[in-house]
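As you look at this complex, bear in mind that one protein chain is not there, while each of the others sits in place.
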Amino acid sequence: MKIGNKILLYSGKKFLTSFEPGKKIHTHLGKITLPDELEFGNILNSSTGKEFLVLRPSISDLMKGVKRKTTITYPKDAGIMLLEAGVRSGSIVGEAGTGSGSFTLLLSMTVGKEGKVYSFEKRKEFIELALENLKVSPWDNYEIIERDVYYEGFVGHKFDSLFIDLPEPWEVVKQGREAIKGGGIWVSLSPNTEQVKKTVLTLQEEGFVRINSFETLRREMVVRSYGTRPKEIMRSHTGYITVAWRGK
Amino acid sequence: MKIGNKILLYSGKKFLTSFEPGKKIHTHLGKITLPDELEFGNILNSSTGKEFLVLRPSISDLMKGVKRKTTITYPKDAGIMLLEAGVRSGSIVGEAGTGSGSFTLLLSMTVGKEGKVYSFEKRKEFIELALENLKVSPWDNYEIIERDVYYEGFVGHKFDSLFIDLPEPWEVVKQGREAIKGGGIWVSLSPNTEQVKKTVLTLQEEGFVRINSFETLRREMVVRSYGTRPKEIMRSHTGYITVAWRGK
Amino acid sequence: MKIGNKILLYSGKKFLTSFEPGKKIHTHLGKITLPDELEFGNILNSSTGKEFLVLRPSISDLMKGVKRKTTITYPKDAGIMLLEAGVRSGSIVGEAGTGSGSFTLLLSMTVGKEGKVYSFEKRKEFIELALENLKVSPWDNYEIIERDVYYEGFVGHKFDSLFIDLPEPWEVVKQGREAIKGGGIWVSLSPNTEQVKKTVLTLQEEGFVRINSFETLRREMVVRSYGTRPKEIMRSHTGYITVAWRGK
Partner (left out) sequence: MKIGNKILLYSGKKFLTSFEPGKKIHTHLGKITLPDELEFGNILNSSTGKEFLVLRPSISDLMKGVKRKTTITYPKDAGIMLLEAGVRSGSIVGEAGTGSGSFTLLLSMTVGKEGKVYSFEKRKEFIELALENLKVSPWDNYEIIERDVYYEGFVGHKFDSLFIDLPEPWEVVKQGREAIKGGGIWVSLSPNTEQVKKTVLTLQEEGFVRINSFETLRREMVVRSYGTRPKEIMRSHTGYITVAWRGK
């Protein structure tokens, strides 16, 4: 395994870290020292004799694992946002704002070597945090731009798809329209119905088409030999996703 | 735009097709003739004078657009499956069975030039159909293998993640275990609770860890100037997703 | 069984009717002639030899069975509305508007001989329809009052609980406050989030307490020997219920 690779140490509890020979990880289940060579699937013993499996982190794990100063986009939302926005290996995408960089990381890992991610953020402390978090990406395909897009828009850029995670998405619809390539896709995420409504009505005014808002729910199951049922408590709401296409 | 590129012609109704100069598309809104050069965002006029926008299809559009002889994986499920399985640009992934190739297409578009998709299918007619549908992918990174994995498993292959869309996932847990790299990820999808239970219990027996089953729901919103509310009817169930990690 | 009793004739399909000796019911499964004496659980043969069971209708059946010119309150909502409003045998309750009388019927059947239902409706044709539908109730405990409560309120009445099914519930909060007894309960039902918000904010202004809005969902299961799962399609939205208590 290459130095710097993200690994998930698992022993009932999980610890997300990156591989460096000799690195010591302190957990409440004892201290783990990483060996000189490591492969996924290896077993490491902590100082208290506890066995830890070296697992391949999912993208959900990596997103949840960023250092955060903001709420992050939930995987249940992030996955469908990528698909609705047509993001794939090679896409050129925009994002505002960057926040902790969790969704930026997902974009970077998805568009890969041939793609490019431009993320806009006006708060300096978030830019630093996000750049730190983005080190997990194996690709050098992202750029964080310090800018207040409410006032300055996305001038100088053209995106296949644009993701808006700002409190007032309707205030950047005009700017977004300029920056989305013909026939390209807008995706915004907002917790409140009022935000959804203002955004949708503004998208209509600005000539966007195929405008669609929805939310996603993830319901965990409890599976045991003696009984199968949904979990008793669930996260009921994160936000509404709005997708739209730039027309002419 | 390159010849063969997928485009979505939109005029209230949508028509998914691929770009070829001079191609004629017959719709109930008139005949559209594609010009010699085309860009996303262009407007085309049909023979009845109807304007059509040339839109960039989302991955959801492409998945829904495959010719099918089977039910396909819904985008709401497909998106989170990719994230939970850690699929990214560059991943080596397995799939059984191929079916109409809709999810195979998503995998191909996500893992990109550096990645690789091996999809297993025993029914010849589906292999042909899937290969036809996979022409949409810009990458030559997939292989469909004619094989009954219930009996023959995945011998000769090692995957970062493996996707199972077969009626009896529990019957291939052993085979899957062999084929998933250490620390790698299993994802299966099944409509019935009985299938989920058998799969989860078998994964436990075979030493998989972090086993988790869940379903996702997508709830559309109706947004109008005079009222915002969820749509009255929704798709309530597609299937349960089970994710697990191969341990040692 | 007494003449006039509601019965459900069931043979895969169901037919809601009332018992009268010699009555003929024409169905696509043949003609059924009701005998002189009838008990629930009896079997009747149609003219084509089809067997029909005589079942006891649930309140859901009776509510769905009314002749309607409006949408009716769904049982999933109606049941919890009764409980939240504290309606029981003996309650004095108000309702505006009556509509087709389906919820009025439920109220009448629940408050019983010692209770009383006052239902307000301004449209004459609905009053007639509702009175027709209310004949199903075994109790003579309801009164439909022709009045536009937006303008005239509920003057002359005092209710333990008041149910509002009008397009603009916030316009009758003041009037409702006058008519609800001290410590009594308001319940309104509206499809749109904007309606909920206006109603809640007005209830707050008028000194209502314990204000709570929610929606209910009913998810049907498919149970077969070979597989158990939720139904694929469900009614996703009917309306939001708002409950509040009149303070001082």
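In order of appearance the chains are A, B and C, and numbering begins at 1 in each one.
The rule we apply is simple: a contact is a pair of C-beta atoms (placed from the backbone, for glycine too) under 8 Å apart; a residue touches a chain by one contact, two chains touch by 3 or more.
These numbers were taken from a predicted model, which means no experiment stands behind them.
Among C:96, C:111 or C:127, only C:111 touches the chain that is left out of the view. The chain not displayed touches chain C at residues 7-8, 10, 14, 39-43, 53-61, 63, 75-76, 78-90, 106, 109-115, 138-139, 160, 181-185, 193, 196-197, 200-201, 209-210, 212-221, 223, 225, 228, 240, 243, 245-248. Against the chain not displayed here, chain A makes contact via residues 191-195, 219-220, 226-238.
Basically, only the chains that are shown with their structure count from here on.
Between chain A and chain B the CA-based rotation angle works out to 180°, given as a multiple of 5.
For the touching copies chain B and chain C, the fraction of interface residue numbers used by both exceeds half; the interface is of the same-residue type.
The geometric centre of chain A is 46 Å away from that of chain C, both derived from CA atoms. Mean C-alpha positions place chain A and chain B at a centre distance of 20 Å.
Centre-to-centre spacing of chain B and chain C amounts to 45 Å, using the average Cα coordinate of each chain. The multi-chain contact residues of chain B, meaning those touching 2 or more other chains, are 193, 219-220, 228.
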